[in-house]
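As C-alpha coordinates, the structure follows; a few thoughts come after it.
What follows is subunit A.
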Amino acid sequence: MTIQTNNLTKVFTQGSKKIYAVNNINLSISKGESIAITGKSGSGKTTLLSLLAGLDSCTSGEINILHKNITHMNEKDLAKFRANNIGIIFQKFHLLPHLTALENVTLPLEISNSSNVLNKAKEALDLVGLSDRLGHLPRQLSGGENQRVAIARAIVNKPPILFADEPSGNLDQETGEQVMDLIFQLTQSINMSLVLVTHDQPLAMKCQRQVTISNGLID
Partner candidate 1 sequence: MKLLKYFIFQLLNNKSFTILFILNLSFGLSSFVTLDIFKHSINKSIKKRSKVFLGADLGVSARRAITKEESNLISEASTEIHSSTKLIEVFSMVVGPNEQSKLVQIKAVDNNFPFYGQIEIKDKNNSISNGQIKTLNNKKIAWLYPELIAQLNVRIGENIKVGNTSFTVQAIITNDNAEGVSTSMAPRLYIGYDHIQDTGLLQFGSVVWYSQLYHLPRLNDLELNNLKISLKKQIPSTDLKFYTHESVSEQSSRLLKYLNDFLGLVAIAALFLAAIGGAFLFRSYLNKQIHIFGIFLSLGMTLKSIMLYQAVQLLILGLIGSSISILFGYLLIPILNSITADLIPFTIIKQLEPNTIILILLLGCAGALLIGLPLITQLIGLKPNLLFSSKTQNNLNRNKWFWLSLIPGFLFLWSLSIWQSHSFKTGTLFTILFLASGLLLSILAALFMYFISKIKIKKYLGLQWAIRDISRFKITSISIFLSIGLGMLLLNLIPQIKASINYELTMPHDSKLPSFFIFDIQEEQLSTLKKISSHFDITLQQTSPMVRARLKTINYQNYSELQITESVSTREQERQQRSRNRGYNLSYRLGLGTGESLHKGKLINSSFDENSGKLPEISVEKRFAARLGIKINDVLEFDIQGVSIKGKIVNIRKVKWTTFQPNFFIQFQPGVLEIAPKTYLSSVPKISNTMKNELQNKIVKAIPNASIIDVSRLVKKLKDIIEQMGLALQFMTIICLIAGFLVLFSIANYQARQRSSDIAILKVLGSSFTTIRSYFLWMFTLLSILSGLFGISICFIFSYIISKLLFDSKWVFDIYTPALSLIGLLIISILITFIAINQFLNTKASSLLDNE
Partner candidate 2 sequence: MCLFRPMRALIYLLVLIPLNLSANNLKQIVFIGDSLTEGYGIPQEKSFPSIISSKFKNKKIKVKITNAGSSGSTSASAPGRVKWILKSNPNIVFIALGGNDGLRGINLQATENNLQQAITLALNRKIKVILAGVRIPTNYGPKYRKQFENIYISLAKKNNVTFIPYILKGVAGIKSLNLPDQIHPNEKGHQVIADNIFPIIEKLL
(Lines give C-alpha, C1' and ligand atoms only; values in the text may rest on other atoms or scores of the structure.)
Protein backbone atom coordinates (compact mmCIF):
# COMPACT_ATOMS: atom_id res chain seq x y z
CA MET A 1 0.00 0.00 0.00
CA THR A 2 1.18 3.46 -0.79
CA ILE A 3 -1.19 5.23 1.60
CA GLN A 4 -3.03 3.64 4.48
CA THR A 5 -5.11 5.47 7.11
CA ASN A 6 -6.61 4.05 10.30
CA ASN A 7 -9.55 5.87 11.90
CA LEU A 8 -8.17 9.17 10.78
CA THR A 9 -9.92 12.00 12.62
CA LYS A 10 -9.49 15.76 12.68
CA VAL A 11 -11.51 17.86 15.09
CA PHE A 12 -11.79 21.64 15.11
CA THR A 13 -13.27 23.36 18.08
CA GLN A 14 -15.40 26.40 17.50
CA GLY A 15 -16.20 27.86 20.85
CA SER A 16 -17.66 24.95 22.83
CA LYS A 17 -18.72 23.17 19.64
CA LYS A 18 -16.64 20.36 18.18
CA ILE A 19 -16.57 20.04 14.41
CA TYR A 20 -15.42 16.75 12.94
CA ALA A 21 -13.80 17.86 9.70
CA VAL A 22 -12.48 14.34 9.11
CA ASN A 23 -14.22 11.60 11.01
CA ASN A 24 -12.82 8.10 11.40
CA ILE A 25 -11.71 7.66 7.85
CA ASN A 26 -10.08 4.45 6.75
CA LEU A 27 -8.63 4.70 3.30
CA SER A 28 -5.97 2.81 1.38
CA ILE A 29 -4.43 3.75 -1.91
CA SER A 30 -2.17 1.45 -3.80
CA LYS A 31 0.82 2.17 -5.98
CA GLY A 32 0.00 3.86 -9.28
CA GLU A 33 -3.62 4.23 -8.33
CA SER A 34 -5.50 7.43 -9.02
CA ILE A 35 -8.21 8.41 -6.60
CA ALA A 36 -10.60 11.33 -6.59
CA ILE A 37 -11.90 12.80 -3.37
CA THR A 38 -15.11 14.64 -4.03
CA GLY A 39 -17.64 16.41 -1.94
CA LYS A 40 -19.36 19.72 -1.42
CA SER A 41 -17.71 22.79 -0.06
CA GLY A 42 -16.92 22.31 3.60
CA SER A 43 -17.32 18.55 3.41
CA GLY A 44 -13.80 18.04 4.72
CA LYS A 45 -12.11 16.95 1.50
CA THR A 46 -9.39 19.61 1.68
CA THR A 47 -8.73 18.80 5.33
CA LEU A 48 -8.34 15.17 4.41
CA LEU A 49 -5.91 16.09 1.65
CA SER A 50 -3.77 18.19 3.96
CA LEU A 51 -3.65 15.33 6.46
CA LEU A 52 -2.70 12.82 3.77
CA ALA A 53 -0.01 15.12 2.36
CA GLY A 54 1.48 15.66 5.80
CA LEU A 55 0.66 19.34 5.80
CA ASP A 56 -1.43 19.12 8.94
CA SER A 57 -1.56 16.81 11.95
CA CYS A 58 -4.55 14.68 12.87
CA THR A 59 -6.42 14.59 16.16
CA SER A 60 -6.49 10.82 16.33
CA GLY A 61 -5.93 7.76 14.16
CA GLU A 62 -2.86 7.22 12.02
CA ILE A 63 -1.48 7.55 8.49
CA ASN A 64 1.08 5.30 6.87
CA ILE A 65 2.67 6.42 3.66
CA LEU A 66 5.06 4.13 1.84
CA HIS A 67 5.12 1.94 4.95
CA LYS A 68 6.13 4.85 7.13
CA ASN A 69 3.98 6.08 9.95
CA ILE A 70 3.91 9.86 9.48
CA THR A 71 1.27 10.49 12.14
CA HIS A 72 3.69 11.54 14.81
CA MET A 73 6.51 12.84 12.69
CA ASN A 74 7.73 16.27 13.71
CA GLU A 75 7.63 19.17 11.27
CA LYS A 76 11.26 18.81 10.40
CA ASP A 77 11.08 15.13 9.48
CA LEU A 78 7.81 15.69 7.67
CA ALA A 79 9.41 18.34 5.52
CA LYS A 80 12.21 15.98 4.58
CA PHE A 81 9.69 13.25 3.88
CA ARG A 82 7.68 15.54 1.64
CA ALA A 83 10.74 16.62 -0.27
CA ASN A 84 11.47 13.06 -1.34
CA ASN A 85 8.07 11.41 -1.59
CA ILE A 86 5.31 13.87 -2.26
CA GLY A 87 4.39 16.33 -4.97
CA ILE A 88 1.57 18.84 -4.48
CA ILE A 89 -0.40 20.91 -6.96
CA PHE A 90 -2.53 23.78 -5.67
CA GLN A 91 -5.58 25.46 -7.04
CA LYS A 92 -3.74 28.80 -6.82
CA PHE A 93 -0.47 27.42 -8.21
CA HIS A 94 1.61 28.94 -5.41
CA LEU A 95 4.67 29.55 -7.49
CA LEU A 96 7.31 31.81 -6.04
CA PRO A 97 6.56 35.03 -7.92
CA HIS A 98 10.13 36.26 -8.06
CA LEU A 99 11.53 33.08 -9.60
CA THR A 100 11.47 32.05 -13.25
CA ALA A 101 9.65 28.93 -14.38
CA LEU A 102 12.92 27.04 -14.46
CA GLU A 103 13.93 28.23 -11.02
CA ASN A 104 10.56 27.32 -9.55
CA VAL A 105 10.95 23.82 -10.90
CA THR A 106 14.54 23.60 -9.73
CA LEU A 107 13.52 24.39 -6.16
CA PRO A 108 12.47 20.85 -5.04
CA LEU A 109 15.62 19.40 -6.59
CA GLU A 110 17.77 21.86 -4.72
CA ILE A 111 15.91 21.14 -1.52
CA SER A 112 16.35 17.40 -1.82
CA ASN A 113 19.96 17.99 -2.77
CA SER A 114 19.70 16.19 -6.14
CA SER A 115 22.41 16.10 -8.73
CA ASN A 116 22.12 17.33 -12.29
CA VAL A 117 19.50 19.80 -11.18
CA LEU A 118 19.18 21.92 -14.31
CA ASN A 119 18.73 19.08 -16.76
CA LYS A 120 16.10 17.42 -14.64
CA ALA A 121 14.16 20.65 -14.31
CA LYS A 122 14.35 21.33 -18.04
CA GLU A 123 13.20 17.81 -18.69
CA ALA A 124 10.20 18.27 -16.43
CA LEU A 125 9.27 21.57 -18.11
CA ASP A 126 9.66 19.84 -21.43
CA LEU A 127 7.22 17.19 -20.26
CA VAL A 128 4.60 19.86 -19.51
CA GLY A 129 5.31 21.54 -22.83
CA LEU A 130 6.99 24.68 -21.59
CA SER A 131 10.53 24.20 -22.83
CA ASP A 132 10.31 27.59 -24.52
CA ARG A 133 9.21 29.39 -21.34
CA LEU A 134 12.10 28.56 -19.01
CA GLY A 135 13.13 32.13 -18.23
CA HIS A 136 9.68 33.60 -17.71
CA LEU A 137 8.42 34.83 -14.39
CA PRO A 138 4.99 33.61 -13.23
CA ARG A 139 3.42 36.99 -13.93
CA GLN A 140 4.57 36.73 -17.54
CA LEU A 141 2.78 33.42 -18.00
CA SER A 142 -0.90 32.60 -18.42
CA GLY A 143 -2.86 30.74 -15.78
CA GLY A 144 -2.61 27.44 -17.60
CA GLU A 145 1.08 27.87 -18.11
CA ASN A 146 1.50 28.73 -14.42
CA GLN A 147 -0.29 25.56 -13.44
CA ARG A 148 1.88 23.57 -15.82
CA VAL A 149 4.97 25.01 -14.16
CA ALA A 150 3.44 23.95 -10.84
CA ILE A 151 2.91 20.43 -12.24
CA ALA A 152 6.48 20.30 -13.44
CA ARG A 153 7.59 21.39 -9.99
CA ALA A 154 5.47 18.65 -8.39
CA ILE A 155 6.78 15.84 -10.53
CA VAL A 156 10.36 16.87 -11.08
CA ASN A 157 11.55 14.78 -8.13
CA LYS A 158 9.56 11.81 -9.43
CA PRO A 159 7.76 11.34 -6.12
CA PRO A 160 5.66 8.19 -5.70
CA ILE A 161 2.59 10.24 -4.76
CA LEU A 162 1.05 13.36 -6.27
CA PHE A 163 -1.59 15.37 -4.47
CA ALA A 164 -3.70 17.83 -6.44
CA ASP A 165 -6.14 20.30 -4.91
CA GLU A 166 -8.64 21.46 -7.52
CA PRO A 167 -5.83 21.93 -10.05
CA SER A 168 -8.20 23.19 -12.72
CA GLY A 169 -10.26 25.32 -10.35
CA ASN A 170 -8.59 28.56 -11.35
CA LEU A 171 -8.56 27.86 -15.07
CA ASP A 172 -11.07 28.04 -17.87
CA GLN A 173 -12.64 24.78 -18.93
CA GLU A 174 -10.49 24.09 -21.96
CA THR A 175 -7.22 24.90 -20.22
CA GLY A 176 -8.44 23.01 -17.17
CA GLU A 177 -9.04 19.92 -19.20
CA GLN A 178 -5.66 20.16 -20.87
CA VAL A 179 -3.99 20.48 -17.49
CA MET A 180 -5.91 17.53 -16.10
CA ASP A 181 -5.03 15.39 -19.09
CA LEU A 182 -1.43 16.27 -18.57
CA ILE A 183 -1.62 15.26 -14.91
CA PHE A 184 -3.22 11.89 -15.70
CA GLN A 185 -0.80 11.27 -18.48
CA LEU A 186 2.24 12.04 -16.40
CA THR A 187 1.17 10.08 -13.31
CA GLN A 188 0.43 7.07 -15.43
CA SER A 189 3.69 7.22 -17.32
CA ILE A 190 5.77 7.38 -14.14
CA ASN A 191 3.44 5.08 -12.24
CA MET A 192 2.61 7.65 -9.57
CA SER A 193 -0.27 7.47 -7.18
CA LEU A 194 -2.58 10.46 -7.61
CA VAL A 195 -4.87 11.91 -4.99
CA LEU A 196 -7.13 14.48 -6.60
CA VAL A 197 -9.44 16.70 -4.63
CA THR A 198 -12.25 18.12 -6.73
CA HIS A 199 -15.95 18.86 -6.75
CA ASP A 200 -16.05 18.40 -10.51
CA GLN A 201 -17.89 15.14 -11.07
CA PRO A 202 -16.83 14.48 -14.71
CA LEU A 203 -13.23 15.04 -13.74
CA ALA A 204 -13.53 12.70 -10.78
CA MET A 205 -14.87 10.05 -13.12
CA LYS A 206 -11.54 10.00 -14.92
CA CYS A 207 -9.86 8.58 -11.81
CA GLN A 208 -9.70 4.91 -11.17
CA ARG A 209 -11.54 5.28 -7.88
CA GLN A 210 -13.78 7.91 -6.36
CA VAL A 211 -14.41 8.67 -2.73
CA THR A 212 -17.12 11.13 -1.75
CA ILE A 213 -16.94 12.89 1.56
CA SER A 214 -19.72 14.61 3.43
CA ASN A 215 -19.55 15.92 6.96
CA GLY A 216 -16.12 14.38 7.37
CA LEU A 217 -17.32 10.87 6.59
CA ILE A 218 -16.85 8.70 3.54
CA ASP A 219 -20.25 8.18 1.95
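If you want to know what made the cut, all candidates are chains of the complex that A comes from, given by their letters.
We adopt the following convention: a residue touches a chain if its C-beta (ideal position, glycine included) is under 8 Å from a C-beta of that chain, and two chains touch if they have at least 3 such contacts; residues count from 1.
Predicted, not measured: the structure shown is a model, and the values here were computed from it.
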{"item": "In-complex contact of subunit A, chosen from 1 or 2", "value": "1"}
{"item": "Residues of subunit A that touch candidate 1 when the two form their complex", "value": "41, 46-47, 49-50, 55-57, 75-76, 79-84, 86, 88, 90-99, 103, 107-108, 110-113, 138-139, 142-143, 146, 153, 165-166, 170"}
